[in-house]
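A single protein chain has been omitted from the complex, and every remaining protein chain is retained in its original position.
For reference, chains read A and B in written order, and residue numbers begin at 1 within each chain.
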Amino acid sequence: MLGGYKKMKQFISVNDLPSVEKIIKEAITIKNDPYSYAHLGKNKTLGLIFMNPSLRTRMSTQKAAVNLGMQVMVLNIDKEAWALEFNDGAIMNGTNVEHIKDAAAVMGMYCDIIGLRSFPGLINKDLDYSEYILNKFISYTMVPVISLESATLHPLQSLADLITIEEHKSTLLKPKVVLTWAPHIKALPQAVANSFSEWMLKANVEFIITHPEGMNLNPKYTEGAKIIYQQEEALQDADFIYIKNWSSFNNYGQVYDQGEQWLLNKDKLRQTRNAKIMHCLPVRRNVEVPDELLDGPNSLILEQANNRIYAAQVVLKNILENIS
Amino acid sequence: MLGGYKKMKQFISVNDLPSVEKIIKEAITIKNDPYSYAHLGKNKTLGLIFMNPSLRTRMSTQKAAVNLGMQVMVLNIDKEAWALEFNDGAIMNGTNVEHIKDAAAVMGMYCDIIGLRSFPGLINKDLDYSEYILNKFISYTMVPVISLESATLHPLQSLADLITIEEHKSTLLKPKVVLTWAPHIKALPQAVANSFSEWMLKANVEFIITHPEGMNLNPKYTEGAKIIYQQEEALQDADFIYIKNWSSFNNYGQVYDQGEQWLLNKDKLRQTRNAKIMHCLPVRRNVEVPDELLDGPNSLILEQANNRIYAAQVVLKNILENIS
Partner (left out) sequence: MLGGYKKMKQFISVNDLPSVEKIIKEAITIKNDPYSYAHLGKNKTLGLIFMNPSLRTRMSTQKAAVNLGMQVMVLNIDKEAWALEFNDGAIMNGTNVEHIKDAAAVMGMYCDIIGLRSFPGLINKDLDYSEYILNKFISYTMVPVISLESATLHPLQSLADLITIEEHKSTLLKPKVVLTWAPHIKALPQAVANSFSEWMLKANVEFIITHPEGMNLNPKYTEGAKIIYQQEEALQDADFIYIKNWSSFNNYGQVYDQGEQWLLNKDKLRQTRNAKIMHCLPVRRNVEVPDELLDGPNSLILEQANNRIYAAQVVLKNILENIS
């Protein structure tokens, strides 16, 4: 243990970490020797509860857990168990069969740590941003909870992203990291972008966000970031470009459909410092990011995906040390 | 081993146990030291086959198996494999792709023990009560079978319930246990209630059932129980109240929709001996049981859910000892 993490009791945002810098270092140490803590998970069970689809999170978190010697139980709760009721005091005479109060409490009895994925509805901003599903889950279960992407944040992704930046940055310069909005045809959550912003603002980087006017994220997560509405200006001298779509925060959940010119290509990157290309995946190729960037020599998308293992593993390790 | 269980070859009802008393004692011993038999399951595989949704059974039985060192394979057979045919001699030119004869036999080759969940159709009483799915499964597979709730019984639930009663009973008195019917909007199986009755009648308790006239369970499972149609009279001096809805046995599968006054509340429990509240979950809150009882200090619902682990574990342990 590198010290200072004994306090990690949940992982739902960057604020659950005592130190971003230390956790990145520890993750890289684990990556170099992934089975060195295989004793920690003995007789410990991780429950992975999905309310939405998942590929990377599902597999990388499983892999992280087995690297630590844990047992894993995966539950697609909406498909394999019972439809959940979330309203306290509800008279449950509708289609929902089990209250989250009971489901969360029970799952906490069968697991030592629980990961939960619950996407936003993108209809009611206040409801989504209250994180009512995640927070109810946490309040009713009695074990540490890890967010596998909640309505507003995706901290395991951001941690993996920052590990990747750490591995690929020049050691001479403080890297310039630009988060750019990208076009998309569906309404996507703001979670990955919110979370990335929150993490970058705690990291030792110069951080810029660029998006169409009016397509701002929740200021809560971007306060302190430089925001530029001209994409090419923002990309100037960039070392890392994080490309991501999000639906409107202001006109909550609306797709911004006049953003085609925000699609990047090689030409637009000429003024960067040979910038690395990042995306969390899944990506709609040639809608959100062109093949030429995703498949080009500067693409880090697979490194990011790979680092999802070590992001999950360092988080699980620290929580295991706290509960064992 | 506490002796006397060498004979457990399946677990589909209380009748598969040589002694209820001994298995309860053994379950509590295991609960106090859950990893003490981790060698028993080495190189043994448990298959959990679901034809219906499951949360508690799915997770608690997995947890029990890994506590014993077993490997677990979970199969949602209807969704992940093939639609099953159950009729012997059928000319299979319809929608069913595989006969249970073949599916059950094959699964028995890949697993050392199989758990099966198969709910009743609630349309044809004779068919459901013949347990044709479970029985065909047993007859075609060649390994021990554990019921994860069949059409008419749910023995792992009842075993967990009895462990819970044992843990919470006064040591001075033979406890008075009342099973009360509760209202519900959907047609539910009789399995939990049948099974609870069957187990209570073998346990060292005073057992009473109360339900609206005409809403009796199958007499096969309740013979010997005192049945009282006045709920408040039945609850008098109760130590444990097991609250559960079931659809009609007589008018098979019908919802009894004039039972609203059977919904319990605190006031109605004044004449009990500060009775503990039990329910198997999932529960439709404020339809079947009010929040004030489920969340009150006398609620045992989470203890019951937790004991599902040790119910499954003591059963698996005894079967493993028999087959190894």
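Just so we're on the same page, a residue touches a chain if its C-beta (ideal position, glycine included) is under 8 Å from a C-beta of that chain, and two chains touch if they have at least 3 such contacts.
In this text, all values refer to a predicted model and were calculated from it rather than measured experimentally.
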| item | value |
| --- | --- |
| Options B:8, B:77 or B:294, residue touching the unrepresented chain | B:77 |
| Selected residue (touches chain absent from view) among B:90, B:123, B:173 or B:323 | B:90 |
| Sole contact to the chain not displayed, among A:10, A:60, A:96 or A:245 | A:60 |
| Touch residues of subunit A, complete complex, unshown partner | 35, 50, 53-56, 58-60, 62-63, 66-67, 76, 79, 185, 281-287, 291, 294-295, 301-302, 305-306, 309 |
| Touch residues of subunit B, complete complex, unshown partner | 43, 45, 47, 71, 73, 75, 77, 79-82, 85, 89-93, 97-99, 101-103, 105-107, 109-111 |
